[in-house]
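Left out: one protein chain. Kept in place: all the others.
On to subunit A.
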Amino acid sequence: MRKILIVGATSAIAEQAARRFAADGDALFLVGRRADRLEAVADDLKVRGAHTTGTHVMDADDLAAHAPMLDAAEAALGGLDTVLVAYGTLPDQAACAAEPATAVAAWHTNAVSQIALLTDVANRFERQGHGLIAAISSVAGDRGRASNYVYGSAKAGLNAFLDGLRHRLFGSGVQVLTIRPGMVDTPMTAEFDKGPLFASPEKVGGDIHKAIGKRRAVCYTPGFWWLIMTVIQSLPRAVFHRTQL
């Protein structure tokens, strides 16, 4: 039985991953912004076999709320061995381009608050000498593109942060997993026309569950995104700038 904290537990991807943890009989501590939705997810996971489920209401943008939340999670589960950071927003790129404050707010949620939270978690895990930190980043962080570079750059910052954290914690017994999903059919992408590249939250949640089980370092999900992003990253600028990506 693992003791797993999920921050952003009502997100569609996190919920699907959590169902698999529940089926494994893990103990889960769920954090999100809305109490009634958290309760609905927690009840479901309990029925699906979770050993225990605790919930905690928190807005991750409020950095001062992180430490008390981690204390509560450790107290509720009697320690932690896995943390999945799954929250995030997909800002409107046009609004971010027009208004600096919007761009900064997107960065605050998708990069700054995550760096704050992950630093605290990393220090706790380093002290206890074991643990697995998984964070949901995005393929958007692999190269800044006109269509969503504010979101993408925040994820790029997160990627580099996680790479460095993994480097720092090498040999300490603490694992760091960067999850890079492609486009996923969730409420976050409700406004998009869904093409064949869109994956279901079930698929991505299942891949996350597997990657955590295998203690991998980086997980593209679905796997074909690794190839797509390798191609996009290797495009010469002269070509790249003529694309509509």
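The rule we apply is simple: a residue touches a chain if its C-beta (ideal position, glycine included) is under 8 Å from a C-beta of that chain, and two chains touch if they have at least 3 such contacts; residues count from 1.
Basically, contacts and distances are computed from a predicted model.
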| item | value |
| --- | --- |
| Protein name, per the UniProt record, of whichever chain is missing from view ("FAD-linked oxidase", "Carbon-phosphorus lyase complex subunit PhnI", "ABC transporter permease subunit" or "ANTAR domain-containing protein") | "FAD-linked oxidase" |
| Full-complex contact with the absent chain, from A:17, A:41, A:133 or A:208 | A:41 |
| For subunit A, residues in touch with the removed chain | 12, 36-37, 40-41, 43-44, 47-48, 187, 190 |
